[in-house]
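For reference, the structure discussed in these notes is given below.
Up next, chain A:
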Amino acid sequence: MNTNSKDNILQIKNLEKGFDQTTILNNLSLEVKKGEVVVILGPSGCGKSTLLRCINGLETIQNGEILLNGENIRESKQAMYAIRQKIGMVFQSYDLFPHMNILDNITLGPVKAQGRKKEEVRREAEQLLERVGLLDKVNAYPRQLSGGQKQRVAIVRALCMHPEIMLFDEVTAALDPEMVREVLDVMLELAKQGTTMLIVTHEMSFARAIADRIIFLDGGSIVEESEPEMFFTNPSTERARKFLDVFTFENVHNIETE
Partner candidate 1 sequence: MDIEVIQEYIPLYVEAAKLTLRLAIIGILGAIIVGLLCSIIRYYKIPIIHKIVGGYVELSRNTPLLIQLFFLYFGLPKIGIVMSSEACAIVGLIFLGGSYMSEAFRSGLEAIPKIQEESGLCLGLTRWQVVRSILLPQAIMISMPAFLANIIFLIKETSVFSVVALADLMFVAKDLIGLYYRTDEALFLLVVAYLIILLPISILFTIVERRLKRVAIGN
Partner candidate 2 sequence: MLQSAINVLFQGRNFIRLLEGLWITVRISLLSVLLSIILGILLGFIMTKKNPVIRVITKIYLEFVRIMPQLVLLFLVYFGLSKSLHINLSGEFSAILVFTIWGTAEMGDLVRGALESIPIHQYESGRALGLTEKQLYMNVILPQTFRRLIPQSMNLVTRMIKTTSLVVLIGVVEVVKVGQQIIEASRLTAPLAAIIIYTTIFFMYFIICFPLSKFAGRLEQRWKD
């Protein structure tokens, strides 16, 4: 292992993933350093979500290695749950547990999986909720919250596990437009504090603002990897340019109809 990999929290080497005959991820390699914010962009069906799910062991992989802090997550399969404790993940659909109140949703993982003291976790949960402006919802049930509020709680739930890296899978895609902002603001705040994040999103201006690095995925492999300013103003590949064009076209279209 080279010295460089020491500050890599996440290292993916030659990842292959497919169902039956179709390839979803093709010889994909990627590294994420501590404190880095990496945004993955790409057309739908390009394998972005699958990539995140592979990192978290929700999908089996055919080939390659995924290393978290230099440890291969595939080899320690029986302890997958221990590895997942170091990876926080937030999904597109608000996936809070409907039968538990907000506090129990947040404390479940730290108390049950990590065996931490309930009282200590509760205090931390309350602090985090306060930071995202939801302290008053601590005893509410998920069904009493709006989509944006649920998603902020889902982020807190993942944070409370003290993960080494956070994975965000299109967390604003299912939200009403007016709620997108409140969730993105929380994520921007996390970035400022140096949280390591791997983000899949369709919010282009957000990606531009938050990313240290943009990865453009198409057809299951990385087509382009560059700094955000570079990517958005002067993409080096034709496919990336086409992808960005789709969004500018959509923007014009939106303005016309409104």
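The set was built so that all candidates are chains of the complex that A comes from, given by their letters.
Throughout what follows, a contact is a pair of C-beta atoms (placed from the backbone, for glycine too) under 8 Å apart; a residue touches a chain by one contact, two chains touch by 3 or more; residues count from 1.
These numbers were taken from a predicted model, which means no experiment stands behind them.
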Chain A: touching candidate in this complex (1 or 2): 1
Residue ranges of chain A touching candidate 1 (in the complex, touch as defined): 56-58, 80-89, 91, 93, 95-99, 108-109, 112-114, 143, 157-158, 161
